[in-house]
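Excluded from the complex is one protein chain; the other protein chains are retained at their positions.
As written, the chains take the letters A and B, and residue 1 is the first residue of each chain.
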Amino acid sequence: MASSRDYRVRTRPSLTLQTVPSPLERLRELGLELPEPPPALASYVPTRVVPIGGGRALVYVAGQVPLASRELKYTGRVPDQASVDDAKQSARLCALNLLAQVNAAAGLDKVEMVAQVIGWVACSDDFGEQPQIINAASDLLTDVLGDAGKHTRAAVGTNALPRGVTTEVAAVFVVRTE
Amino acid sequence: MASSRDYRVRTRPSLTLQTVPSPLERLRELGLELPEPPPALASYVPTRVVPIGGGRALVYVAGQVPLASRELKYTGRVPDQASVDDAKQSARLCALNLLAQVNAAAGLDKVEMVAQVIGWVACSDDFGEQPQIINAASDLLTDVLGDAGKHTRAAVGTNALPRGVTTEVAAVFVVRTE
Partner (left out) sequence: MASSRDYRVRTRPSLTLQTVPSPLERLRELGLELPEPPPALASYVPTRVVPIGGGRALVYVAGQVPLASRELKYTGRVPDQASVDDAKQSARLCALNLLAQVNAAAGLDKVEMVAQVIGWVACSDDFGEQPQIINAASDLLTDVLGDAGKHTRAAVGTNALPRGVTTEVAAVFVVRTE
């Protein structure tokens, strides 16, 4: 968190130059690599691109789970079966997969806006820190995409997610197509 | 409910005149005041405006919780920790906050349509009256916005919501931008 804030302060002067780091450069600076976009787990597709005029399109992205190298990394409900910290890592991994999907569909450098994020957290009945957990997804989006990564959001709890994962995150992006 | 029906009947004749009450006048007639739009509770923004051509835009609004004067007014699950009536008040307050957000982003008088509402109700496992509860949000939208306030909707239960709130409601509006 702290490092990403410092980072944004440092880059602010460059906004007037052509040296604003690209999303892929930002990922590198964060020590992250964009994974292969995970295939859909079932009868659906990872992304759908809907042109909306003005050289732009909505990109709907399927709900992403904490998959890395085709393995589910975080399962179990918060806080009794998975820690809050693990749940945050889970949410962050979901967001990384969102980025991989939109990069494959349209190119990360084409993202103009993230319109909507819906984040589900598998949790016990008396748990109320879903926002802090989904923040880890939100923060990654803005760390990588800058202002374009800012988004509206609904974060909710649930008693159960597919294959026992801790978090699932879906999103709608806006991209430039021209 | 009854008073809002009477209200609509009374105003029907004026539909052919220029005296249709504005959304802000309707709010006043309902005895409501538009609150300051609540700030986002976490790493996101309350609204995102996406132009879709034809002088219109989608306005995505983040999930609203029953905040008033920066205080959470309704917490606990229905029906064991919160009554059905309190849950309805909670949903209505979420809708009031949706209106405050879209007013700040685009102006309530610019609303052409409410495309989608998703309402979550924190409830016990055997509770099935989510629609009646989310109706309190839906009714406020149509009471204030008239036909423009009619919307598609998904109302669902959940075992847990952020900070223990009773309801959370997100929406996508369509507004005129020209």
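Remarks
Just so it is clear, contacts are C-beta pairs under 8 Å (C-beta built on N, C-alpha and C of every residue); 3 or more make two chains touch, one makes a residue touch a chain.
Just so you know, these numbers come straight off a predicted model, no measurement behind them.
Note on the undisplayed chain: of the listed residues A:60, A:74 or A:127, the one touching it is A:60. Looking at chain B, the residues touching the absent chain are 52-54, 56, 58, 113-118, 123-132, 134-135, 138-139, 142, 150-159, 172, 174. If you put the missing chain back, the residues of chain A touching it would be 40-48, 50-54, 58, 60-63, 77, 118, 120, 122, 158-164, 168, 170, 172.
Just so we're on the same page, only the chains that are shown with their structure count from here on.
For the pair chain A and chain B, the distance between mean C-alpha positions equals 27 Å.
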